[in-house]
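Every protein chain of the complex appears in place save one, which is left out.
On to subunit A.
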């Protein structure tokens, strides 16, 4: 039996009001151990108030090689931005 402990991704909320942010990854045998290890590895100096761990294999990532198909369609849609619309200078607060 030569099984490596699975890899987990760690997300930490640094304080209430902020979103959880990816902090890094670590190995642990199960979710509970992953949380405990994340506490020791990533929050030794009060960096967080909440931790999420998710096994890395459960994350589906987009492929950067497909970035063109995926993200370019947004590039020619300037009408999604407020600056696309011409308004008279007298109009304030809009």
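The rule is simple: a contact is a pair of C-beta atoms (placed from the backbone, for glycine too) under 8 Å apart; a residue touches a chain by one contact, two chains touch by 3 or more; residues count from 1.
Simple rule for what comes next: contacts and distances are computed from a predicted model.
Enquirer: Looking only at the UniProt record of the hidden chain, which name from "1,2-phenylacetyl-CoA epoxidase subunit A", "Alpha-D-ribose 1-methylphosphonate 5-phosphate C-P lyase", "ABC transporter permease" or "Glycine--tRNA ligase beta subunit" is the right one?
Expert: Per the UniProt record, the undisplayed chain of the complex is "1,2-phenylacetyl-CoA epoxidase subunit A".
Enquirer: By the contact definition given up top, give the residues of subunit A that touch the hidden chain.
Expert: Output for subunit A: 1-5, 7, 24-27, 29-30, 33, 40-41, 44-45, 61, 63-65.
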